[in-house]
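The structure that follows is given in the form of structure tokens.
In this view, the complex is presented without one of its protein chains, the others remaining in place.
On to chain A.
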Amino acid sequence: MNTFGFLKSDKRLLRAEPDFRPMARLLQVNWLYVLLVCLLAGVGYVALYSAGGGSAKPFAGPQMVRFGFGLVMMIAVALVSPRILRIMAVPVYLLSILLLGLVLRMGHVGKGAERWINLAGMQFQPSEFAKIGLILMLATWFHRIGNERMGNPLRLIMPAILTLLPVVLVLKEPNLGTATIIGVIGATLFFAAGMRLWQIVLLVAPIPFLGKFIYGHLHDYQKARIDTFLHPEHDPLGAGYNIIQSKIALGSGGMWGEGYLHGSQGQLNFLPEKQTDFIFTMIGEEWGFAGGIAVIGLLTTLTLGGMLIAMRSRNQFGRLLGLGIAMDFFLYCAVNLSMVMGAIPVGGVPLPLISYGGSAMLTMMFGFGLLMSAWVHRNERDPGFEDEDD
């Protein structure tokens, strides 16, 4: 573990602030934000109740039980000190990579791609876990480097590898949507950690040329595979069909909706996967634009609220951790909404806390727990540094 020498400074911190009073910290939790999270889950319950044909079974009930678990976990994680989180970053990251490797080897095939793994009888999607692992890992790494040393390109090689590893593994599953999300989260963390602009320019500029070069040297069947990635609507019964159905359902919702439990498309099972990826379509159809924009407003509030929490932290780790989680949440929402509205043709990304599914729900709540930990411990300063904006 000595190769990860950055852990030393944490021991120093441990001595500097020996504060272990759980109750005091419980009061520090941002209960307004927790309330907003509960509100979003409430929206999910109501929508799933409708998706279940006006019944708590089979979706809404189990989902709420999971949310209950998730909420307890979120509060518990919020009380964990960043020092401990930084110590855990390495094993959590390595475990997530291990699980990704495992899913490639023995993945349970769900919907054509190997994304699921069966863990003690529970279906589990390691790519969700990998996002959390990466955010923790990069936040810890950049925290240790500090902003000053970001200027040295050699310092960025290791975190770049740490980012690309899960991206490549998820891409192999193959799950383009999640791989992109992981990549974007990683890039955003690089950006926010203070990567110099000249480095960014140098890195981004050659990408189009490189892409063209590589594409030119691919075999025909490999090109075809990329085309199916990018244009699933060519698949006659695949994503394209779903998107058409989704748009029709949204359109029939109109301004004020067809009424709760009265959406003809959703209730008649014309909506594919209406309880998972296309839950927002159900909301839009039954509650209209009014309901849909309210949900988008709530998602926006949670995203920007998360960013504000991140900015309030006085240590780099908390800031990056918060930003990573907020970005994760935002990307989920943005990709899912774009897909539902037919703006981008990818599938398999749920709407956080609303779509039916345990794996996504629990990882998102774990993420919110990390965000809340950054808030609770926001006043822990980086030793030896000076906040210029204080």
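Keep this in mind: a contact is a pair of C-beta atoms (placed from the backbone, for glycine too) under 8 Å apart; a residue touches a chain by one contact, two chains touch by 3 or more; residues count from 1.
Operating definition for what follows: contacts and distances are computed from a predicted model.
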Chain not displayed: protein name in its UniProt record ("Glycine cleavage system H protein", "Putative membrane protein", "Peptidoglycan glycosyltransferase" or "DnaJ-like protein"): "Peptidoglycan glycosyltransferase"
Residue among A:Ala60, A:Cys333, A:Val349 or A:Met365 that touches the chain left out of view: A:Cys333
Sole residue of A:Leu100, A:Leu323 or A:Leu370 that reaches the chain not shown, by the stated touch rule: A:Leu323
Touch list for chain A against the chain that is not drawn: 146-148, 150-151, 188, 191-194, 196-198, 236-237, 241, 245, 247-255, 264-265, 268-270, 284, 288-289, 292-293, 296-297, 299-300, 303-304, 307, 310-311, 314-316, 319-320, 323, 327, 330, 333-334, 337-338, 341, 343, 381-382, 384-390
